[in-house]
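We show some of the complex, not the whole, and keep each chain where it was.
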Amino acid sequence: MNDLLGELRDQREIEALLARYASALDARDWERLATCFTESAVAEYGGLLGRREGASSIVAACRSVLEPLDASQHLIGTIEIELDGDEARSQCAFQAQHVRRGPEGGANFTVGGHYHDELVRTPSGWRIRKRALIATWHDGNPRVVAPE
Amino acid sequence: MNDLLGELRDQREIEALLARYASALDARDWERLATCFTESAVAEYGGLLGRREGASSIVAACRSVLEPLDASQHLIGTIEIELDGDEARSQCAFQAQHVRRGPEGGANFTVGGHYHDELVRTPSGWRIRKRALIATWHDGNPRVVAPE
């Protein structure tokens, strides 16, 4: 296949992968979330979640923060991708909204920052091998994600 | 044409369509907004706007909310698209900012959530046949969009 066409396909598949990560979180679809990572993937989440090794530990960490909430929204902006054969690196900005509803209107807690990723082509498509979350700002009520 | 190339073109056209919806709203360009929908399109907006049938009813609904404002911004994140021949489904996260200016600095009302769309290829390009807006959070002053 034409090299350029192959690159455009890889770009598209990686963008779809990073979008899937976000929408799986917000749909609480933990099986779908697991399909974003290699089995031995590492996530450096910092903050509450710290470093997680292995897809199932990463999924469990996300689940522990998001399942108690009433809603979340992970919005990903433009993605920069550097392809290198069967490997790739990417970075993107995100805004993560965490929501608890309540009798007095509830509360939001927003975290913003960047994801830095290492990706690898596998027989099941591109996967995240390493994700670092760099949170650079927050807004709202931090008790939404850390009640006590 | 190569299948993959056709898919990449469809993906690009659908992304451009969803971006056009957002920028037409913010430019109050109601004619351009109408070009995003099939004539008999259905929008499930929930909340203030409810269910709207037909492109002109959808445009009128958007217009009724946005025209009284001083500005709006509909920011769309990454888009997930499933192509199926001349049809497609997509979902994306959005943040909609609604702005009224005033002597004391004015006020904002933000709504965030996801769009879930059904799309169809027509002789004039891809169009939205069904749009569901799932609002999951809001912030700021709700009177910006519902004064009394």
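Which chain is which? They are A and B, in the order written, and residues in each are numbered from 1.
We take it that a residue touches a chain if its C-beta (ideal position, glycine included) is under 8 Å from a C-beta of that chain, and two chains touch if they have at least 3 such contacts.
Remember, predicted model here, so these are calculated numbers, not experimental data.
Peer 1: Every chain here is the same sequence and 2 are shown, so how many copies does the full assembly contain in this file?
Peer 2: Taking the entire complex into account, the copy number is 3.
Basically, only the chains that are shown with their structure count from here on.
Peer 1: Taking each chain's centre as its mean C-alpha position, how far apart are chain A and chain B in Å?
Peer 2: The mean C-alpha positions of chain A and chain B differ by 24 Å.
Peer 1: Name, in rising order, each residue of chain A that touches chain B in their complex.
Peer 2: 1, 5, 8-9, 12, 15-16, 18-20, 22-23, 26, 71-77, 79, 95, 97, 99, 108, 140
Peer 1: Once bound in the complex, which stretches of chain B touch chain A?
Peer 2: Those in contact with chain A are residues 2, 4-5, 8, 11, 75, 77-81, 91, 93-95, 112-114, 136-137, 139.
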